[in-house]
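Of the protein chains in this complex, all but one are displayed in their positions.
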Amino acid sequence: MPLLTVRDLSVHFHTRNGLVKAVDGISFDVEAGKTLAIIGESGSGKSVVCYSMLGLVPMPPGRFEGGSAMLGDRDLLTMKESELRKVRGKGISIIFQDPMTSLNPYMKIGDQMIEPLQLHFGMGKKEAWKKATETLAEVGIKNPEERMNAWPFEFSGGMRQRVVIAMALITEPEIIIADEPTTALDVTVQAQILKLLKELQQRRNIGVIFISHDLSVVADIADHICVMQNGAFVEQGSRDDIFKRASHPYTQKLLSAVPDTHKTQAHPDAEQPLVRVENLCTWFGGGKKTEPVKAVDNVSFDIRRGEIVGLVGESGSGKSTTGRSILRLLKPTSGSIQFDGKELAHLDMRQMKPLRRRMQMIFQDPYASLNPRMTVYDTLAEPLLLHRVVTRKELDTRVFELMDSVGLARQAVLRYPHEFSGGQRQRIAIGRAIATHPEFIVADEPVSALDVTIQAQILDLLLDLVDRFNLTMLFVSHDLAVVRYLSDRILVMKDGQLVEEGNAADVFDRPEQAYTRELLASIPGKSLLEQRASQL
Amino acid sequence: MSTVSASIQEQMPKGVSLWDDAWTRLKKNKLAMFGLGFLLFVGVICLLTPWIAPYGYEAQNLRLGASPPSAEHWLGTDTFGRDMLTRIMYGGRVSLMVGFIATAVALVIGVTYGAVAGYAGGKVDAVMMRLVDIMYALPFMIFIILLMVVFGRNLLLLFLAIGAVEWLTMARIVRGQVQSLRQMEYVEAAISIGQAPSRIIAKHLLPNVLGPVIVYTTLTIPSVMLLEAFLSFLGLGIQPPQSSWGLLISYGVETMEEYPWLLIFPGLALTLTLFALNFLGDGLRDALDPKASRD
Partner (left out) sequence: MFRFIALRTLQAIPVILAVITVTFFLVRAAPGGPFSTEKAVSPQVQAALEAQYQLDLPMHQQYFNYLADLLKGDMGPSFKYPGRSVDELIFQGLPVTAELGFYALIIAVLIGTLAGVFAALKPNTAQDYVPMSLAMVGICMPSFLLGPLLVLVFSMWAGWLPVSGWGASPGDKILPSITLGTTYAAYIARLSRSGMLEVMSQDYLRTARAKGLPEHIVIFRHALRGGLLPVISFLGPAFAGLLAGSFVVETIFQIPGLGRFYVQAAFNRDYTMILGTTAFLATLIVLFNLLSDIVAALLNPRLRYQFGSK
């Protein structure tokens, strides 16, 4: 018998702007020792499903429109708040997305951890403290006795998430809801946390509801997958069913959005590199007594004309700083940067100006990279006018051409950024970057802020533009799957240094460095890819 | 500002700018719109006072003395038989003028200082903001009183003194804004296409700082007016023969037991105006700066 049986759950929000059917008639079962994954993009209602059952969604404006959620023989939806409180944290625990904000910064870890024990089991402080210490040890926190007295900010992101997991486990719940528990983490940390979750689940025979926007993350751990769109499950089934026999177009889109790691482009290699970086160092801060932060430390590499070079690393590895240093958005501390044979490292901003026409950047966050008070037209026209690429007369035509090339409707020319979705915004930003027909583009995590299905579209747009305009690109990303999808060559960075470099296929198939191997092992969704490979 | 050609302007559907958006939001806020309306009403009356005031500013009717509101004198007369409505209108001119001019002083100093600190960054910023921190700790109210005592009750000095106090917060706000905007990727994008610093400030920074500046300016005016009224009440601000609401309140207090309307009407004028300004300020904040709209 399932631990939790949800039937026809509907949650509607009655807002000023009308009725929003956040959750619309969904059903699922959660079984002991099994993982149920709910996959959906932001705004699909996947979090509301779980939070509403536990009374964590404010009602009103929310309202249950029928359905049931049977935990054993009791219906969560009809429980009083006081009864629900006994379920929350005891029968069902939640692990939240961002470990940096889900712990109270003003309370010590230990005091936060023992709260549910004191509350639900009436344990004394001493006993609860002991149990909490044991649980911390179980999730892999070293020196648990000491760490119980630490403040949240003394932990790294991954360690904090372990604390959050320990806090969820401490009451030995039957069900754990994990709401994007690894989205805010680096890829190697993500792999560790996923592994930990799986182990704990099996050891304790817990039923897990795993909410995620990323199919590949759940591919390795889910037993049952529900695909959610606009408040409804468009498809659900066992993992194999979904992977092999997905019938709904949205599921298929999600599946194909996971970039294929076996695709490579052939690009003509020119003999002379377009960009040559030698012994580049970019350090920040540092005084007489303090050590500078060596964000980029003695890095050398070439980028040949027509090539897409992937620069991979985790947060803090210095990959973005490298990209920005090459474009001279930052001043390098030492070393040389040559663009088409010309040394850039010592140029001032004015001397850089003529070169800026030839090298451009695409930024990560399309919500931050467009001036909110400028229309599409103004944004695209700015570089054109600045570099006198076109005359005033030709400006309209050229702006429209740009919009066509990046797939924006001409009708939208006078609209402002906030009137667009994330993917469309990124198209505007790409349009701005290619406006002056640059030869070289640094793309800094251009798809990591986007929903997965949109990611695929933007990546294809980039590939298309590279071909069409004969671009050379440095593609900076933390996401190995994405990098593999479009790179010819790959550079791996760690702690400011280049640890491995090679052709995409070589780096992926025969990594030389231990760190690269660890990175590769952390790529989520391997089973999904194997599945697909076997189908081909 | 925009470089869009006329043909596109005509043919293509217009986008909704953030200003349009803010105005739509503001229009929905009844309190703010009441505030705006009331302020316009008061502003127009004060501007036109010399022409529309029912009586002369100095016109006395000693025979009448202090009289309660009547058909001839809507808000009554003071102990010299002067029409209260007229006095409040003239007093409002001074109060509003102090409010607006001293705020303008604060605005100019604060925006310049904050923008420079925020744009320069690094050590310059650290020193400049440390200075502001220190000034925050200074007991300005006492200094203003001291200034007024020492140098006499001079209107110009009052503007400068009040402005000198109020610029601190403005500088902090602008500096914080500029600094966070500077790190926005669209500013970096502008640098990466080779845009000159002056154009970056004009096109990318200023329009985006404007919202919070407008909001804070609206909220500074009432606090300046309060300060003026406070000083005038103590006899350290506006001096007769000039008058302001604070001064009228101060006179009203002396005779409030016998002639309460001499206290209540100027008090009402001041309080309602402050209400209107605060409502409008809060509404503007909700409209222009949705993130900060919690307070």
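Before moving on, here are some points about what is shown:
Chains: A and B, in written order; residue numbering restarts at 1 for each.
In this text, a residue touches a chain if its C-beta (ideal position, glycine included) is under 8 Å from a C-beta of that chain, and two chains touch if they have at least 3 such contacts.
Given the structure is predicted, the values throughout are model-derived calculations rather than measurements.
In the complete complex, the residue from A:46, A:88 or A:489 that touches the missing chain is A:88.
Contact with the undisplayed chain is limited, among B:33, B:64 or B:236, to B:236. Of the listed positions B:91, B:194 or B:267, the one in contact with the omitted chain in the full complex is B:267. For the options A:120, A:319 or A:489, the residue in contact with the chain missing from this view is A:120. Although one chain is not displayed, its contacts with subunit B can still be listed: residues 134, 136-139, 141-143, 145-147, 149-152, 222, 226, 229-230, 233-236, 246, 249-250, 252-253, 256-257, 260, 263-264, 267, 270-271, 274-275, 278-279, 294-295.
Hidden from this view is one chain, which touches subunit A at 54, 56, 82, 85-90, 93-94, 96-98, 101-107, 115-116, 119-120, 149, 151, 153-154, 164, 167.
Simple rule for what comes next: only the chains that are shown with their structure count from here on.
If each chain is reduced to the centroid of its CA atoms, subunit A and subunit B end up 45 Å from each other. Residues of subunit B that touch subunit A in their complex: 1-5, 7-9, 12-19, 21, 184-186, 188-195, 197, 203-204, 207-208. On subunit A, the positions that touch subunit B within their shared complex are 324, 327, 329, 349, 352-354, 356-357, 360-361, 363-365, 368-378, 381-383, 385-387, 392, 395-396, 410-416, 418-419, 429, 432, 436.
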